[in-house]
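Data first, discussion second: the structure below is written as structure tokens.
In this view, the complex is presented without one of its protein chains, the others remaining in place.
Going in written order, the chains are labelled A and B, and every chain counts its residues from 1.
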Amino acid sequence: MNAIAEDITRMTGAMTADDLAPLRDFSGTVGDFTSPQARMVCRNVDVHYGDKHAIKNVSLDIGRNEVVAMIGPSGCGKSTFLRCLNRMNDTVPGCRVRGRITLDGQDIYDKQQDVVPLRAQVGMVFQKPNPFPKSIYENVAYGPRIHGLTNDKIELDALVETSLRKAGLWDEVKDRLQQPGTGLSGGQQQRLCIARTIAVSPEVILMDEPCSALDPIATARIEELIDELREQYSIAIVTHSMQQAARVSQRTAYFHLGDLVEVGETSQIFTNPSHKLTEDYITGRFG
Amino acid sequence: MSSSVLLLALLALMAVAYYAGVKRAVSAAGGPAGIKHLHSLPGYYGFYAALWAGLPALLLLGLWASLQDNFVLSLVMAQMSPDLVSGLSDGQLSLLVSDIQNLARGNIVAGEVTPAIQAAAADYGRLQDLATLALWVLALASGLGGLTLAWLRIAPTLRARNRVEGVVRVILVVFSSIAILTTLGILLSVVFESLLFFQKVSVIEFFFGAEWSPQIALRKDQVGASGAFGAVPLFAGTLMVTLIAMLIAVPIGLMAAIYLSEYASSQVRSWAKPILEVLAGIPTVVYGFFAALTVAPLIRDLGEGLGLDVSSESALAAGLVMGIMIIPFVSSLSDDVINAVPQSMRDGSYALGATQSETMRRVIFPAALPGIVGGVLLAVSRAIGETMIVVMAAGMSANLTWNPLESVTTVTVQIVALLTGDQEFDSPKTLAAFALGLALFLVTLILNVIALHIVRKYREQYE
Partner (left out) sequence: MNDVAKGHTVQRYDQELSQVRDQVLAMGRRVVEQVNAATNALTEGEIALARQVVDRERQVDREEMAVDEAIFNIIARRQPAAIDLRLVMALSKCTGYLEQAGDKAEQIAWCALRLKDREGRGAVPRTLHHVRRLHRIASRLLDLSLTALADSDIDRALDVFREEGELEEEFDAAMRHLMTFVFEDAALLGQVIDVVFALRALVTIGDKASNMAEQVIFVAKGTDVRYRNKEILIAALSQERTPSADSRRPD
């Protein structure tokens, strides 16, 4: 083993394989998981897929005007957790969610809660751009139509335009709104999906690795867009790119094997994380 | 008999050549350790030798087998005295030839055995034996020659893999062109027979005539010897039966597909899908008598109950049963295209707060529509070409009617009717079958081309 690796191991505290695998001495999340202006509040959330305990007692807030990044090695549960926030896990057979998740004080897993309005409030953008095989206009108009948000064509036109403007796509597509959305480039498609999500005026936007299928320039445009959207929405983003988490988020949450190991200000997580696992993951010592 | 023995011998020779080639290659490379210096794996050298040993000899065998008889016969006939042969018609000549052959093989002879024929038969037998012997000698010589040539050529630098793969490629091309050429052959034969038909009956009458009555008198004084070949009633009948079938099959098949692919739990799907596919496995003749013996009487009784006049062989019964037969066809094709719509489309729609039915109606179905249309067109061409059900349930009378409760007939039924029983192969009645077949072929071909085009276009959208 390299001398510097030894030194760093000594400085950050000795780790053995035992410390990692089941996290036996896991004694709760390091750092403050609350947010002063919390919009979504998750407390003691457990998720099981059949026998698999995918999320273990996770508490995390998503605040107003902030981007919360969720990072962690594959299979750490970050995407599962994200999909709990708009109940996209409902369709997965054998998936059980326990604990309390509220949106503006309202329990989203309450029996009275209908998923249709919930998903209008908590939008989601996926890993692979998935525009519907319809025109650009129809893609954006889809949500407003099914929720009956507009009264006439003029209102709908206006809503489509503002949504596309907010997504930074208007100037690129205003002359070809009737062309299929699938004909756009990957980055444009992803921004179209964001516009589609914005069109139903959500409060929270969930993003599941939104840039993993995009080239660096398209990625930069999406990151810029995320920063702009923060003015109006709460954003939770799952990403495999630690640099991306560092660039776009205000707070970062590190997941490991279903545990939320550490939450903190992004600047602190990336310069001086408190937990050994976070440090190892961020510096590329495993994962 | 002898050529099958020869075939076995050649195969054995190829096996020997294979082992010899492998050995030769390994020893040329300097033992097992030197195999890495060979251009190709030793097995390829084996195949190389086997191909050299077997392929020319097999080609020779094939060629010889197809030409030997004619060649020997022409020799025999040339030796026969001209007065015996001259003045014979084609038919008589072929009778003479078969007499000679039968005599040579010791079979019973139809005609009278004259000394001339006897001599010719002896001649024929002798020449046949000679030819067979020559074949053996030549085939084995070419096999051994090929083996020797391959043996001499095998060296570490020989690009055996490329050669063998080249030959394999040629063989594959030959076999696949057999399938294509067969189709082409069928098409051409139908076209030529149809042309003969259209020489006797005008095209206009065939395609636009409203009366179909193909009976042609064998004797001059027979009643009803008119022979009218207006195919419009057949086309109309086919169209009606197909229409009824699609009216049944498309909604049911589509709904079943939507239910199975979107709504059903995996347990339900696991038993419902195979059951649906069992429908596709039932022989059409079973559907046919089901239609004729169960459904048709049922419809007639029902119609009588309502005070309607229903014929016992109705278009409705045939169409109904044909529709049922096509349901699995439509449903499994639709199921495939609905499943081919990526899960991400559904996720995207659900994430916007759409319900399952909204997602189905507004995203999945429009996305799958081209593929479904393609599937339905394939089903239509299947329905048009369907024979057994309509033969049994639709009837034979060429009625030009819009009433589905009457008996109608279809193109396929008429083809069957025209070609069953004793026939004269050059009468317009028989040839009409080919014209009908041509029309059927063209319609289904066009439908298939359109359907495949649509389906392919649709697939590209997601790949």
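The criterion applied here is as follows: contacts are C-beta pairs under 8 Å (C-beta built on N, C-alpha and C of every residue); 3 or more make two chains touch, one makes a residue touch a chain.
Remember, predicted model here, so these are calculated numbers, not experimental data.
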{"item": "Chains in view touching the one left out", "value": "A"}
{"item": "Which of A:Leu169, A:Ala246 or A:Leu260 contacts the chain that the document leaves out", "value": "A:Ala246"}
{"item": "On subunit A, residues whose C-beta touches the chain left out of the figure", "value": "1-5, 7-12, 14-17, 20-21, 242-243, 246, 270-273, 278-280, 282-287"}
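Just so we're on the same page, only the chains that are shown with their structure count from here on.
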{"item": "Cα-centroid distance, subunit A relative to subunit B, in whole angstrom", "value": "56"}
{"item": "Subunit A - residues contacting subunit B, complex", "value": "86, 88, 91, 93, 115-120, 123-124, 126, 128, 130-134, 142-143, 145-147, 182, 193, 196-197, 200"}
{"item": "In the complex with subunit A, residue positions of subunit B that touch it", "value": "266, 342, 344-345, 347-355, 358, 362-363, 366-367, 461"}
